[in-house]
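Only one protein chain is missing from this complex, and each of the others stays in its spot.
Going in written order, the chains are labelled A and B, and every chain counts its residues from 1.
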Amino acid sequence: MAMMTQKNGFTRRGALRLGMGSAAAATLAARPMLAQAAPLRIALAAPMTGDSASMGLNAQRGAAAAMKLIEAAGGPAVTFDIFDDMGQPREAASVARRITDSGDYDLVVGHVNSSCTLAAMPIYADYEMPVLCGSSSNSQVTESGWENIVRMTIRDDYGAQQYSAFAVNNLGKKKMAILFANDDYGRGLRDKMVIAADALGAEVVAEAGFTPNLDKDFSSIVSQFKNAGAEAFMLNCNYTEGGLFLGQAKSAGVEGIATVGPDSLLYNEYIELAQGAAEGSYILAAYDPYADSDTTRAFMSGFREAYDALPSQVAVFTSDLFILAHQLMAAGSTPASLIGDIKATEFQGVGGTYHWDAKGDVKDRTFAVITVKDGKFASTGAAVDETGLDALR
Amino acid sequence: MAMTETFRMPVTVKFGPWIFLILMACLPLVLPGRFWLHIFSLTMIYAIFVLGQNVVTGWAGMLTLGQAAFVGMGAYSSVLLTMQAGVPWPLAFLASGAICAASGAALALPCLRVKADFLSLVTIAFNQIFFMVANNWMELTRGPMGIPGVPSMQILGWKARSSADQFWLILGVAAILFLLVARLMHGQLGRTMKMIRDDEVAAGALGVNVTGYKVLAFAIGCGVCGLGGSLYGHYMRFVSPDMFKLEESLLIMQMAILGGLASMPGCALGAFLMIMIPEALRSSEPWLITIRPGVAGATLVALMIWRPNGLLGFGQMPRSIRRLLRLEKEARP
Partner (left out) sequence: MDYYLEQLSNGIAVGSIYALIALGYSLVYSILNLINFAHGYVIMVGAFVALALLQAGIPAVPAIFLACCAGALIAMGVERIAYRPVRHSNRIVPMISALGAGLVLAAGAQLIWGPEVHAFPQLIPRVPVEIGGVTLSSQSLIILAISLVLVAAASWFLHRTRFGIAAQCVCQDLATAQLMGIPVNLIIVAVYAIGGFLGVAGAVLFAMYFNAVFIQMGLLATTKAWAAAMLGGIGSFSGAFWGGILLGLAETAAVMTAGSAYRDGVSLAIIVLVLLLKPNGLFGAPSAERS
């Protein structure tokens, strides 16, 4: 409850009389002075409980890993507090009001679920609170006219094109079966993938959506895909369901079909849950965990040592956002100028090089092609063959 | 709100709700910042949902577990009407109530001849089906992407922009709904419903149209939820299917039971506690975050054991308070 006390020196009555817009301005005006004296204070908003709690755990680990790198790099100190949005839009709206109201934070890193980001953004926008978003892939996040947000993840339209092009051009598979999580992430990918497949001259012979975090039975979907004569499985979902799907396919005697998926599969649990069926499947990752750079190597080894796990996309993006904010603040940015400064900068992080367009989306990112070899992830060094994608741009 | 059934209301009961309303209206003037205002706005919106649940479960004695579907239906109807069809919010608000009342009645009609628990299963099924439709009917609802950028409540050119405006508007709507439902439930309609709840066979023997009253209770309850849903959608300024899942229905039910079935102030108290307890437990310590829903659950169990009929359920208030409120002479229902 201590967080609720006003620290910005304007009275309650005053805030009311000023109206909310000017109250927000007052908050922001008061902040730069604090920021230079005090450490950089980050509010990390993520689902720590509820259905997507594993993503929250990764965000938390990514933040902790980033803190070590930041400490090693020197510069202004960073503190962060975790706010649990439970993956529910209602909780996200409460969290957003709590964060903005307390006046204790310079910026927000989060939320993870797109629905939470969309529910919380109007509140952050009112306060002009900088929001650095990692993994919300819904296109509306940057298309709704909010100027206080940047995000790391690659938009689903671009991603879906790349995955399809890889299956069709690199692997030569013309009959695709799409498995998608029926949430904004999987559904968005699926819609764009159907368009991309058409442009590439491939055929979607079967598709199936499932309720994420609930459906674990893919046996009938496997039969459906097999019956349709699929040559490639396109997995648009998280590692849990992707791995389970492959495992259940194997036990039904469906093996050796080319599999392509996004980096939400890039978890050790994917291999474990697939019971050997993940061998040889391809993952197109928005970041390369095996990239030949010191930052990446330091981060990977530190993360593996601390948690005995592969950092997921959420962890990498959260970590990079922490480091990005720290670098820019050390270089003299203020919370008010942070978003503009990010859009003007080119950032070299764990997940590679990022730069952003005016809306706050990353641009010109390339995918790293990763495969599973002998029960472990390995980089292939391959690049996506983009033949035929021009028609879509 | 009145909690007695006598025709001559005690002074405390008569004026209590009005004093409470005035105190609530003063909240935006004394509360620091917008967070607490948000919590109270949310509480009032949920109190409306609980009121809807209570009409069906508390007064009419039917166990439904799918109120979130009606909340969602109200929210989606209102949001789509204002955003796609350009209907002014007050009209969309009323329309969403009407849509939910009609679909509630339509759902109840075939189910009532079957055993009581069947209704709960049907309402759970309805909740799942609503979620499925909202999630898959891309053209209408944008599916799992949800609808962002919902306009705030607006009445004849006056737009609820600030948190305080929204708070007052929600308070006004909630007060009107509570007074209306209180009128109905403390009048002939509510007494008949209670009679059906307590002894269906006897009520039928006395010539009461049991099915008709049950359907009516369903229509009122679902309509109230639909109206609340409209407020919810425009207050959150975002709707998505995962806001109206089965867990949400269970939460509304928990609030109703915790406050006390068939109790007007119980609706508000139940909603307030079930929103406040998790909020008060919020912390930044990872393991505390993890156990937060569990602590909320444990509190619920403890409160249920302490007051099995709900905090403000009848016969649950300590004698001293009842005497203070001059309810002592009341017979237990």
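Please note the rule applied: a contact is a pair of C-beta atoms (placed from the backbone, for glycine too) under 8 Å apart; a residue touches a chain by one contact, two chains touch by 3 or more.
All values derive from a computational prediction rather than experimental measurement.
Engineer: Going by the contact rule already stated, which one of A:E269, A:D341 or A:D361 would touch the omitted chain in the full complex?
Structural biologist: Of all options in A:E269, A:D341 or A:D361, contact with the hidden chain holds for A:E269.
Engineer: With respect to the chain omitted from the figure, which of A:A73, A:L214 or A:A378 is a touching residue?
Structural biologist: A:L214
Engineer: Tell me, which residues in subunit B touch the chain that this view leaves out?
Structural biologist: Subunit B touches the missing chain through residues 57, 63, 110-111, 113-118, 120-122, 124-125, 128-129, 131-133, 135-136, 246-247, 250, 253-254, 257-258, 261, 287, 290-301, 304-305, 308-309.
Engineer: In the full complex, which bits of subunit A touch the chain not displayed? Write them out.
Structural biologist: 49, 51, 53-54, 56-57, 182, 208-211, 213-217, 219-221, 223-224, 227, 240, 243-244, 247-248, 250-253, 269, 272-273, 275
Heads up, the rule we're going with is that only the chains that are shown with their structure count from here on.
Engineer: Which residues of subunit A touch subunit B in the complex?
Structural biologist: Against subunit B, the touching part of subunit A is residues 1, 4-6, 12-13, 15-16, 19-20, 48-50, 60, 81-84, 86-90, 93-94, 97-98, 100-102, 114-115, 118-119, 121-122, 138, 140, 144, 182-184, 187-188, 191, 209.
Engineer: For subunit B, which residues count as touching subunit A in their complex?
Structural biologist: Those residues of subunit B that touch subunit A are 28-36, 38-39, 42, 135-136, 138, 143-146, 148-149, 161-164, 236-238, 240, 242-243, 279-280, 282, 284, 286, 289-290, 292-293.
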